[in-house]
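Shown here: the complex without one of its protein chains, the others still in place.
Here the chain labels run A and B in written order, and each chain numbers its own residues starting at 1.
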Amino acid sequence: MQLYRILWRLADVVEVVPETPRTKSLVLDVPEWEGHKAGQHVDVKLTAPDGYQAQRSYSIASAPEDERLVLTVDRLDDGEVSPYLTDVLMVGDKLELRGPIGGYFTWEAKDGGPLLLVGGGSGVVPLMGMIRHRAAVGSDVPTRLLYSSRSYEEIIYRKELEDLTARDGALEVIHTLTRSRPQDWSGYDRRIDAEMLAEVTWFPDESPLAFVCGPTPFVEAVGSALVGLGHEPARVKTERFGATGG
Amino acid sequence: MDELRLDGNAAAGTLGEVFSFEVTTAEYACGGCGRTGRLGGAMVYEVRGLGTIVRCPSCDDALIRLAHNRERHMVDLRGMRYLTTG
Partner (left out) sequence: MSEGFFSRGFLGRRRRHDERLPPGQYLEDGFPVLSAGPTPRTPLEEWDFSIVGEIDEPKRWTWEEFRQLPSEEITKDIHCVTKWSKLETRWEGVSVDTLFEGVETAAEYVTAFCDGDYTTNLPLEDVTGGKAWVAYAYDGEPLEPEHGGPARLLVPHLYFWKSAKWVRGLQLTSYDIPGFWESLGYHNYGDPWREQRYWGD
């Protein structure tokens, strides 16, 4: 049994990368970072000069094999923390965080598959951590990502996912765009439902591992649909973001 | 359906302030209905500023109730028959 104490640390912001109009990735150097498993998250804490604090959780987007820790933040207009992270935080600033947190929603290549990843909006972030880990270790576990975004422009990591799938026949990415789509779009154009899941997922007798992440209503609908399709509940892991993040 | 509820993982940071082991993979038995499971799959209600309540996904009984009162931690574990890392 591993004993640990997760302590608050000050990370250095070394790069800020715009991903989509509303999301940015923060590349961090965390002193004495002990590594993490794909799917885990960190807690970020902001402190105002008068001592007021706000804290939120963000999934780790980088692979455990990467040198630096990357968080991808979705800017919520009425959020308290996310607008600071996307609009104010700069290279050279420090960010207080603790982690890695959460051993339940994790995947390592040795856990096998086949792997079904279902993400809604910024719910794709921990799933991308899993995909990046899979690529970093050269795993050939059959993997499908079903990814719901509001529009083409809002697909996070779109180019990287295209590059990865071009090189790797065992990785498939299926998009659905729920609010608007390009003229020549031939993919799914609605919210994820049981019918779509049935078309995308493996048969239950292949015993897939499923990870579902996104807003709470999304996760609950997808989770129960998967169980309804015959997935073993113990092999469907969920991470709800709540109705709003922050 | 409750949009405010999260998975056990969401409480992992807060629970990590109290427990010294990885708590989301630990197995609990619900004192109310007897259901067993891993805490990561339990339902979490983060009552922002007040506390964290972890509930059984079957019967909604509170498994763990946590509060931060300034520097002091308060933990109520009566809702579980046991919690094991084994």
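Following the convention adopted for this analysis, a residue touches a chain if its C-beta (ideal position, glycine included) is under 8 Å from a C-beta of that chain, and two chains touch if they have at least 3 such contacts.
The model shown is predicted, which means the values in this text are computed figures rather than measured ones.
Although one chain is not displayed, its contacts with chain B can still be listed: residues 2, 4-5, 43, 45, 47-51, 53, 55, 60-62, 65-67, 69-70, 72, 74, 76.
Mapped onto chain A, contacts with the missing chain fall at residues 7-10, 46-49, 52, 54, 80, 84, 88-89, 93-96.
Here, only the chains that are shown with their structure count from here on.
Residue ranges on chain B touching chain A, taken from their complex, read 1-10, 12-13, 16-17, 20-22, 24-25, 38-41, 46, 85. The residues of chain A lying in touch with chain B in their complex are 1-6, 41, 43, 57, 98-99, 101-105, 215-217, 220, 237-243.
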